[in-house]
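Data first, discussion second: the structure below is written as structure tokens.
As you look at this complex, bear in mind that one protein chain is not there, while each of the others sits in place.
Per-chain numbering from 1; labels A, B and C assigned in written order.
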């Protein structure tokens, strides 16, 4: 059984006991433990089930490469699926459960897949479940989905906070092992600004476990001195628990800091995403040990040799009393020595090499350990945990020579440098024959913005596996034994989580899925949550063998970020709830909230849609607001309308290019409606332009258009007509703007007092500056509703006060606030177009009967040439008309006018569509505008609109002005 | 071609699956073919397949510079839907969707078409009107969609936060027979079927030049030498501009990066595909349990297959707001592809200024769902030399006339 | 995640502070131009895999448009310069040629 040793454990604090639970079972560990170490200390060998065959799974590794020991961590709102036990720091009260089994970890019904695994080879699902057709969606797929999927889906919103931060440095070192620390120090000595990231809580990497000395000093002495040295420097920042997980272009690196994973609920952010911009990136990310492929290498108790060493040395955890070592290189001998030093039994070291005479093998022999060279594991015995191994010759076909009882197997198939960060942005790799691994090619690094090398690797990440002072050679041993028959190969796991075996890769190759990407995708090799950290090279080598090619010929797969999976909450950062997105508020926003407004988003703004009273539906409220405005007085917060000042000697000329009409001739003091088109000719914005003085205009835009149109103006001024003397300023937010609308509008302004707003002093389409209610105000006499109407702009800082004054003074005049929906209905009753309703990016002003707003005399304006193209100039375009239903009903939103017959693709022909359709409370019937082929020539004709239910609605074509055609109401 | 079936698997299991034959052959190129398709992605392979199946043209080579299905076919979020607004789009995407319904049976290869339903959320009143318009258009186009209530949205996708607070769900456009497929399998299934018809799929063969005489195409220079042809189809997505340049014309196309990502797998919690265009995010759950998430495109020309990470962050913000439970899941893998965007964001299936050279490109962010329909229409165009009704509107001369096929006009986007 | 130096304010701005604007040095064709000229102005974009001249606006900074010479295949930036020119300046051309000797300016 695996257990806690009575002494040792460099990372644990035996004075700080910690309680936790696994599958409801209470267990004890120590502060400093990882969850994996603590589980092993409690003899929890079986920790999960595999993806496809639901085979028993135990802990294999000790770091982020762990494919098996994934747990549901926490519960309720803090449930976190697929948490790696090997990188989870133990804390008091930790709860976790194992994954992917039913009803229990020990007894899992899904294991039936294991018993029929012969019928479920790689890609079996592509070859079956084809008939009968509906069965895929309704029978087969649900079964497959349910048996896949690993961890539990959370059911509640995440209660934790996340945040992000920016950092800048000259040199970013990722990985604080000996190599990383040395680079950091050298860069710091050179006066550079250094950031050093380390994914684990402590510095030193593998050195404290694997080395006794660094630069002639005891390793712990060297490390503390180095740590103290770096910590004392102003130009070095060290961040532990921070994984640099992705390298992006131009020196951009993302790192995930696990701020409070080990102290959940303490109020600190759970994670912090670092966005680092580095001049140079040094990847000191070490190497990951590879498993060996032998039959039964997935049985709980078979572990990486380095992991066994880590558990013994760092956590004083024994994987079992008797551990067999199997290896193709010297490093695993360290495990044997460590186990021996901890008083544990190592019955044998099986070395696939014909000879093993290095210092470590000699030391092992000297320690009395039985070293068998040229040997392999024929198969591992046991089901839910290892009970022994059968030994054979590596050179043979697996004839068993001897069986050894043991509780654990520590394997080492060599080491793969962690080249991920070098590869993320296109760095190329070389195959190193000596260590049988891909290493970064320094001649073909990823490039920075200036063309220089962006990432360099050092230490083990660069292939320097020289841990003990002697050069390391790792011969290729890809399958054990070399001549293993298919029966054994179909029991050799490459990808433990996804259940991909040697035989699966061979099958893929046999079927022609020979590109490494095809093999991966066909077998799912390397697609598990460890992203192939343990399996990729072994799988690739099997593929190369079956193809009779060299590994570099077969190639490697592309490494994509992230290096280890990153919590999505950290990537979303602070942006949730109230600060999910900026929510733009007008100065009157609080007053609207108080008045019970129902808001709608308009871009990032919130505008009141209507102001429902208790017991009123939104529709009832809208209708009341329309009628009250038409009969008495309505108040609209129009602050969101864009306001852009355009000034300069060439401003008139500029606006004449920008608008379809002429603005240069607008007299000072007057207003004019204008349309803007893009170069394609399509209508993009509209609004009223006011001439402020000789060389100043104020352009109103739609609410959504202010920033876009301002940018559009600047684009033309900076990039095309840069010699024109024009300045613009977006003053949208400087003003709170209130539309005072209805028969009592003038009366209200008179009550507020301070300005002559009579018909004579301020005629329709004029503006004036003055004082209202004691505030500086600019009053525009314009109307978007057909009523007597003023729009009043006051400084935003006085907006709330002005709104309150209007509301207060308006009480006696029947004033009510109205929202955007009432605004829409009133403008539709008047036949005014709305950008976004009548336009959709494919409509030109001519389609909307707005020819009166297009200058015929101007040689040019933006969009003019576009509008001359054949399709846009066609007489057959759909044009704007009004519609009224024969029965007074409302035409459904989005309905099309149907035409006879079907087109070549069998679709029903159409000849138009509705663009605005409302129930008009004023006229007490449905009204609509829409586009119709040859529309203006078809007045009085009855056409049919479709409904989604398959019916039709008959409507008569008419003009677009439903209300007060002669404009008597607005011209009083 | 040996048929795939559960019986075949049982038979092979007895001999440890040693008897399976290659899914497709890997021949060396012949000196000439009747038709060469450049690009062995989904669209190219489907074009070849329908040339054979619908027109009996099997003297076809599909040449591919890398491995088949290795471009955008293998990099997308596998959404299949046809709830498009414009008639010509709806026609070709619906053709594709209906072909997907029976594609597994037709190819004898399970492409795992899963009509689990696609919903596009309406989160502003403007979006409601846009989707109502699409629903009315679809009703006339023969595309089965409906506009559903927020309550129905919640029933179909319980993990959705329909109450906002920022963008409450006001309804959704629902296409019950939309869904997902297994992207690699689509390419592999077509490749296997093409190979069975005797067509040549030539991988690791990059086209370096296009040859012509008297304004007619005569063949292509490749890394495996010159290969002659009577007709040439360019179906290479992100690299269309390069191929067009070799053929001597310029396309209304820009190449930009589009990104996607998946989470670690979790047990099934989402049975439908959800697209939330107001906040720019879409998500579904794969059969493996991964949440499959699509991001936005970069706004600059890019051939690196790497996008800018802030788009991923924007997408994830939006999705955490929409699906709060994903906050504690982990992003497992992110990647990018190069998409070719045309001037109206709709594809080109068109003759070109070069005689007997045809182009199929410009699928932008939405190509996977179109594969069978695109191949069908392209095959018809190449076989007859003139477009059929499916391809007619997608000619490359529409830009000169200003005759756009603009899908962005409704609230919809072309993912 | 690009960084580009704004030639107006000297800030090494990151991509999120900028807005991209696609191809630079377009010549505007208005009324009177042929259908072919207008189509080319609107749609026939250079889409090179290699050296490209493009527009960027320092949106979250000084608000100015500037131009950049960048490689679309490696994302290397050769230089940035103000937008008020109709063709790339000589020093930018020289910088490109220093790193891409085979490149031919149009």
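Operating definition for what follows: a contact is a pair of C-beta atoms (placed from the backbone, for glycine too) under 8 Å apart; a residue touches a chain by one contact, two chains touch by 3 or more.
Rule of thumb we're sticking to: contacts and distances are computed from a predicted model.
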Original post:
Which of "Sarcosine oxidase subunit gamma", "Branched-chain amino acid transport system permease protein", "NADH-quinone oxidoreductase subunit H" or "Rhamnose ABC transporter substrate-binding protein" is the UniProt protein name of the chain not shown?
Top reply: "Sarcosine oxidase subunit gamma"
**OP:** Give the labels of the shown chains that the missing chain contacts, considering the complete complex.
**Re:** A, C
Subject >> Contact residue for the chain not shown (choose from A:91, A:168 or A:764) >> reply: A:168
Original post:
Which residue from A:574, A:616, A:715 or A:959 sits in contact with the chain not drawn here?
Top reply: A:574
Original post:
If the hidden chain were put back, which of A:616, A:720 or A:733 would touch it?
Top reply: A:733
Subject >> Touch list for chain C against the chain that is not drawn >> reply: 8-11, 13-14, 16-17, 59-64
Original post:
Residue-wise, where is chain A in contact with the chain that is not depicted?
Top reply: 161, 163-168, 193, 259, 266-269, 272, 275, 277, 574-575, 578-579, 581-587, 604-605, 645, 647-649, 696, 725, 727-729, 731-735, 774-775, 795-798, 800-801
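Just so we're on the same page, only the chains that are shown with their structure count from here on.
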Subject >> Chain centre separation (chain A, chain B; CA means) in Å >> reply: 22
Original post:
Measuring from the mean C-alpha position of chain B to the mean C-alpha position of chain C, what distance in angstrom results?
Top reply: 31
Original post:
Which chain C residues touch at least two other chains?
Top reply: 1-2, 19, 21, 35, 38, 42, 74-75
Original post:
Which chain B residues sit where two or more other chains touch them?
Top reply: 304, 308-309, 400
Subject >> Residues of chain C that touch chain B when the two form their complex >> reply: 1-2, 15-16, 19-22, 35-36, 38-39, 42-45, 47-49, 52, 54, 70, 72-75
**OP:** Would you tell me which residues of chain B are touching chain A in their complex?
**Re:** 4-6, 8-10, 12-13, 16-18, 20-26, 66-70, 74, 87-88, 90-91, 101-102, 104-105, 108-110, 112-116, 123-126, 128-137, 139-142, 146-147, 159, 161, 165-167, 179, 182, 184-185, 188-189, 203, 263-269, 278, 285, 287-289, 304, 306, 308-309, 312-313, 316-317, 319-321, 324-335, 389-390, 392, 398, 400-404, 406, 408-410
Original post:
Can you name the residues of chain B that touch chain C in the complex?
Top reply: 239, 241-242, 250-255, 298-304, 308-310, 343, 399-400
